[in-house]
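The other protein chains are all here in position, but one chain of the complex has been omitted.
Labels run A, B and C following the written order; every chain starts at residue 1.
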Amino acid sequence: MSATLLYALTGCALFALGLGATVLVTEPLRRVLAFNVMGSGAFLVFVGLAQRAGVSDPVPQAMVLTGIVVAVAATALALALIRRLERDDDDAR
Amino acid sequence: MSELAAAVALFLLLNLAAALVVVARGPGAADRMLAALLFGTTGVAVLMLSAFVLAQSPVVDVALVLALLAAIAGIAFARRAWQATGHDDA
Amino acid sequence: MLEFASTALMLLGAGFFFAGTVGLLRFPDVYSRLHALTKADNLGVGCIALALALQADGLASALKLLLIWPLALLASAAVSYAIAERAHALGTPLGDAGADDPP
Partner (left out) sequence: MNVAVVFDGVLAAGLVWAAAGALLGRDRYRAVILFIVFGLLMTLAWVRLSAPDIALAEAAIGAGLTGALLLDALGGTTAATAGRARRWMVLPLAVTVAAVLAAVLRALPVRSGPLPDAVSAALPESGVTHPVTAVLLNFRGYDTLLEVAVLLAALLGVLGAVRHAEPVRLASAPVLQAAARVLVPLMMLAAGYLLWAGAHRPGGAFQAAAVLAAAAVLLALVGMISGWGRPSLRLRCAIAAGPLLFLAIAAPLAGRAALLVLPPQHAGLLILLIEAGLTLSLGFLLAGLFLALLRSDPVDTGKR
């Protein structure tokens, strides 16, 4: 088994873990972590799969690069929404 | 020389696994964070060694960036996250 | 000669990292674990950087490797100050395992 395939398979495991936790764990902060793990898994599958033949492929690398930056923006937005939800809960009480 | 560097990199990765155990085990929040910081510096060393073994000089830049930003997580933990309870069972 | 120095430094650096990890696992309180951690930071990274700088193929790449050392020093100094100060402010006692946790 080649190293890139190993990382692609690791990506599958991470994606599945993240998916399971996003769906089944209800704690908001944990869900944010879960979709980040899911994203990282998808990135690993993407790059690992593209490079299985051993040739470095700049196209998926460039896309994953943008993906990482979008993931951090999504994380910040999710944290802002969590904060808003908590404050609204406090106000309702 | 390259074989030795690769072996040391693997040894440091195993060290990282031990640090990972401390992060998971604790006992306190601060112990977890300290293990994460050790993780960061060991990561810098592994990156430097990888750059040498793989003959990829850009990887040194990764180590440099990691070393430059290493303080941020620790300071964020001490000033923002660590509270009197230090631990919860949520 | 260069080869030998490089080898010795690399092994020494690995030793410091190992010591740091053992200290983190075995020392009794936050402050002494902090002490163990900073040894690994300061000396482990330094030794490895120096060992690789000796093998570097040019002055620029050697200097870049050596720049990593003071950065690691500075980061570890700032972080250990921040954590120790916070531990003190929270009233973490000395010499007690996992003291910041209520039982």
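Brief remarks on what is shown
One rule holds in what follows: a residue touches a chain if its C-beta (ideal position, glycine included) is under 8 Å from a C-beta of that chain, and two chains touch if they have at least 3 such contacts.
In this text the structure is predicted, and so the values were computed from the model without any measurement.
Taking every chain of the complex into account, the absent chain touches A, B, C.
Within the entire complex, the positions of chain C that touch the omitted partner chain are 71, 74-75, 77-78, 81-82, 86, 89-91.
Residue positions on chain A in contact with the hidden chain: 3-10, 12-21, 23-30, 32-34, 36-37, 40, 43-45, 47-59, 61-66, 68-70, 72-77, 79-86, 89, in rising order.
Panel shows chain B; residues 3, 6-7, 9-10, 13-14, 16-17, 19-20, 23-24, 26, 29, 32-33, 35-36, 39-40, 43, 46-47, 50, 54, 56-59, 61-62, 64-66, 68-73, 75-77, 79-84, 86-90 of it touch the chain omitted from the view.
Heads up, the rule we're going with is that only the chains that are shown with their structure count from here on.
Judged by the touch criterion defined above, the protein chains form a pattern that is neither an open path, a ring nor a star, and not fully connected either.
Of all chains displayed, B has the C-alpha centre closest to the centre of the whole protein C-alpha set.
Computed from the mean C-alpha positions, the centre of chain A lies at a distance of 21 Å from the centre of chain B.
Centroids of chain A and chain C (each the mean of its C-alpha atoms) stand 31 Å apart. Taking each chain's centre as the mean of its C-alpha atoms, chain B lies 10 Å from chain C.
Touching two or more other chains at once is no residue of chain B. Across the assembly, chain C contributes no residue in contact with two or more other chains.
On the side of chain C, the complex with chain B involves touching residues 3, 6-7, 10-11, 13-14, 17-18, 20-21, 24-25, 30, 33-34, 37, 40-41, 44-45, 48-49, 52, 55, 61, 64-65, 67-68, 71-72, 74-76, 78-79, 82-83, 85-87, 90, 92, 97-102.
Across the complex, chain B meets chain C through its residues 1, 4-5, 8, 11-12, 15, 18-19, 21-22, 26-31, 33-35, 37-38, 41-42, 44-45, 48-49, 51-52, 57, 60-61, 63-64, 67-68, 70-71, 74-75, 77-79, 82-87.
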